[in-house]
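Excerpt of the complex: some chains, original placement.
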Amino acid sequence: MSKKAMIKITLKEEVLDPQGKAVLSVLKSSGYNNIKDVRVGKYIELFIDSGTENPRGSLDEEVKEISEKVLSNPLIEEFKIEIK
Amino acid sequence: MNNKNIKAGITVFPGSNCDFDVYHVLTDVFGINTSFIWHKDKINDLSGYNLIIIPGGFSYGDYLRAGALAARSLIMETLKEYAGRGGIILGICNGFQILLEAGLLSGVMLANRSLKFECKNVYLKTLKTDTPFTCAIKKDAVLKMPIAHHDGNYFATSEIINDLNKNNKIIFKYCEFNGSITGDSNPNGSLYNIAGISNEKFNVMGLMPHPERSSEKLLGSEDGGYIFKSIIKYIREK
Amino acid sequence: MAIKPKVKEKPAAKKRGRKPAFKEKENYKLFGLSLDEYKKINELLGHEPDDFELGIFSAMWSEHCSYKSSKVYLKTLPVKGDKIVIGPGENAGAVDFGGGDALIFKMESHNHPSFIEPFQGAATGVGGIMRDIFTMGARPIANLNSLRFGSCFNPKTPYYVSEVVKGIGFYGNCMGVPTVGGEVVFDECYNDNILVNAFTIGIVKKDGIFLSSKCEVGNIVVYVGSATGMDGIHGATMASEEFDSKKNKKRSTVQVGDPFTEKLLLEACLEAMDKKLIVSIQDMGAAGITSSSFEMADKSGHGMIINLDAFPLRTPNMTPVEIMLSESQERMLLATRKEDFDALNRVFDKWGLNCVKVGEVIDEKTIKFYYNSKPYKSLDVGAVVNGPAYNRPKRKPKYLQKILPVKINNYKVPKNLNEVAKRLLTHPNIASKRPIFTQYDYSIGTNTVIPPGFSAAVLRVQGGIKTSKDSKDDNNKDKGFLLNVSGNSRYAYLNPYMGGALAVAECARNIAACGGTPVAITDCLNFASPEDPEVMWQFSEVVKGIKDAAIKLNTPVISGNVSFYNETAKKEGGKTIISKIYPTPVIGMVGFIEDVNKAVTPYFKDEGDEIFLLGKLKGDLGGSLYMDLVHKDFRQKPAGIDLDYEISLQNCIRSLINSGMVKSAADISEGGIFVALAESSITNPDKILGFTVDLNIKELRNDEILFSEFEQAFIITSNSLVKQKLLKAAANFNVSLLKIGVVGKDVMKINNTIELKSDTIKYGYERGVEKIISAAYM
């Protein structure tokens, strides 16, 4: 049995997003004037073998732990998890 | 060398940072009449230039994907038209990435296999010597030049690779100092050790290593100078 | 992506309906102020300070901005010399390079932010020091850095190393400024306090230097660059405080670096300067708009009106004090003539940057703030800027009583010196730093003549690098300059005075070993808490050592930085212990060479060349890596340095090199003469060489000869044909020159005790640091 965890990682609202800023400036100069802001984050997919025993008790907890400890930087980023 | 009658343009995007270096080599080493072209300058037509160089750097910070945002800027339309009329364009490092993202060359650059920025000298084997960029280089010559990039891992679909091979569009490959093309000599994971490719008509070339940093003896190699010498030779003989 | 060690602090609370950063109005301690300081502020103001006033005073009176504990000592350093154009006091110091050019340089620490978030901390450290340089009108032309990490066995170390290095590369590479050198040291004492010191040098026309002190009454005050957000608020006070987990909570968000915007800011500023649209300019570093406005006002002897409504904000509804203390990156404050504002605005607009009128220079030494279109607060410039100065109590540390000369007979010579030799060469403090510096673009700029990996970096100045493309000239075509950063904190711990002097001497040796003449220095003084009298004593001794060496070597100190409070309180077995770094003075030195073509590298060139020892060996093992690794005891008195002898020695080697007789030259430092010889054979980029050396010195054991570190000596090689001439030339300097061997094919042999194959040694040498970095990915 296999599952897929999809994790969206975004910069916290108050943190500067240099990439978003640069993309915004290019969109504006290409005439997309209705775009007000752009934020660039990460989208990570984990493919999980749910047959294997889970090292952290539950899958939810494992993915949360991975997102916190490995995938994101809690000082500047937040994440949202969806598991299918 | 005096090449005052040759006119070169260096495109400058926000974040270009090898523009001065290319300028230095074209003017101080080769005596070419060189000027900068700011990406927003309203130039309808580049026909006054014998040569356009898209220099290295971090255009738009290389945010999103290296070269992606510069490739969407307005001057690219003018450059495409210039290329279409046979104008000579050399894209170095970020310039190569921009040419790929703009579709003037085919393929894409992924992050280096190491996922790290790599700055070091590499050796290049010249596969094709009858192009404007290589006509002063001996067949199979090995050139020493520095690389300095984070995304130089050339990738393309098998159709593109077939086309590159069939039409001899692969101009340079990474190799050992003796010319053998090996996995060890590949600094970034690039497919088939590809370091430089050109378009169909051989008037547009992209190159990851930096010839402008290896055109003076004091800097450890003059091999990059052969690329500029080739271009000069080609323009003079045309 | 690496496994991160547990981050101590909780992520900031969810930010719905953000609370203002400060509410404990009466709690001056939270602002890092002492009771006396708080009383003084009351007195100066004539009332209890409110948040706004307390924020501004605490930032400006922080250790970081006011140098209150170090001022009295820094004043003693030599600052004048015939090549000095600008000494300390401005954003950076400047030296005369000749031909109408000046070089501007400075080093700065970014230790605490790098410990909290190593990638962004290191990146913004590099960004900050570059702004210090281009705010003076200079185009940054090279970066260096000095890094200290915890023990290589500490499981967190790989994470810090790989992130710090990535951060430095990220910023410097994008800016297009080559990173040409540095140093990296691993030691347990940095486990909880890593050090990141960044150095930048720039080039400018001597008559085109911009100062922060020039604004005139009636000038418009202009804000340029990125918008202001809630970044690093309270950074200035944080940087001056012990690092315990409780206090960390008041920090707001981490500062995120945007090198792309800084590159635009660089180009825009240089263009505006070139067009003479700027009267005076100051970057916004620590304490952001607060320090830049008050310092600009103070230095010019005027005041300002500052309109807090005008600032471009990234986070809406920031309070006045938050605006004043924000440490958002990539911003500058400048003064321009009224009539030039429109032209100035066009330049910044071309580069896509904010350019906003935020005030005016007035003829009154006060800053008058406006907020919500109304007068808000008025603060006396002098009161804010003239922070306290302390002569803090100091006491010679107790541990020093136990630091005694080595009793060598208590230690056996190891049976297998080959094994010892290998251990030294693969130790990360000695092993090749290539896995680090290949992540930095060191060849951009087409000026790097001798790249990182050897002694000092050697650069030339190509015509196009000048600030303006139109003002190209060839005045300094053949001239070169040399850069080095050095510091040995173990030595400074064992003998603080000598530690200060050695850092200066070692930089000078590295420069002399390439053929250059030292010209001036900058420094970063990294220490634990100045409130500890023992630390204060170490500090005063280190400064004295730097001073004496700088005077002797004729290298005035033209800029620098002090970082105190590099200590962390932690709980261990129920007890709170304070982990302190060793005193860590780091010197950055700049030297010149008339003909850059004559610069030499330290590696052997050809088989058959003769190897010489220039100088004398003392064979003192105190404080050496050998004593630490093999005998588990480095806490012993190291050999001192004789500064007069140092000068003769360096004059001698410089003269030999410039006469063209020397093919390679290496100084002796960590790992002793063995490491100097081994590195000379394996760092030649084109071939591997070996050597045969016979060096027997009466009264010295083999381990003393091979591994003693604090030697005033060099290894040089030359073609055998010039031997007599070389000996004669050295004799003129009263320095001994002794032939000790020849360069060979691929084996290293010393005194029948060492015999090693060069290529296997090279492999280990190349892997020592690589292993640590790759551990971050596994």
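Letters are used for the chains, namely A, B and C, taken in the order the chains are written, and counting of residues starts over at 1 for each.
Here, a contact is a pair of C-beta atoms (placed from the backbone, for glycine too) under 8 Å apart; a residue touches a chain by one contact, two chains touch by 3 or more.
Quick caveat: nothing in here was measured; it's all calculated off a predicted structure.
Asker: As a check: each chain kind appears once in place, so what is the overall formula of the complex using those labels?
Answerer: Written as a formula in the shown labels, the complex is A x2, B x1, C x1.
Heads up, the rule we're going with is that only the chains that are shown with their structure count from here on.
Asker: Using mean C-alpha positions as chain centres, tell me how far chain A is from chain B in Å, no decimals.
Answerer: 35
Asker: Give the residues of chain C touching no fewer than two other chains, as numbers and ranges.
Answerer: Chain C, residues with two or more chain partners: 258, 260-261, 352.
Asker: Which residues of chain B are in contact with two or more other chains?
Answerer: Each of 60-61, 63 in chain B touches at least two other chains.
Asker: Would you mind writing out the residues of chain A in touch with chain C in their complex?
Answerer: Against chain C, the touching part of chain A is residues 11-18, 21-22, 25, 69-71, 73-76.
Asker: Inside the complex, what are the residues of chain B that reach chain A?
Answerer: 60-61, 63-64, 69, 72-74
Asker: Within their complex, state which residues of chain C touch chain A.
Answerer: Within the complex, chain C contacts chain A at residues 1, 3-4, 7, 9, 11-12, 15, 18, 116-117, 120, 226, 229-231, 252-258, 260-261, 314-315, 328-329, 352.
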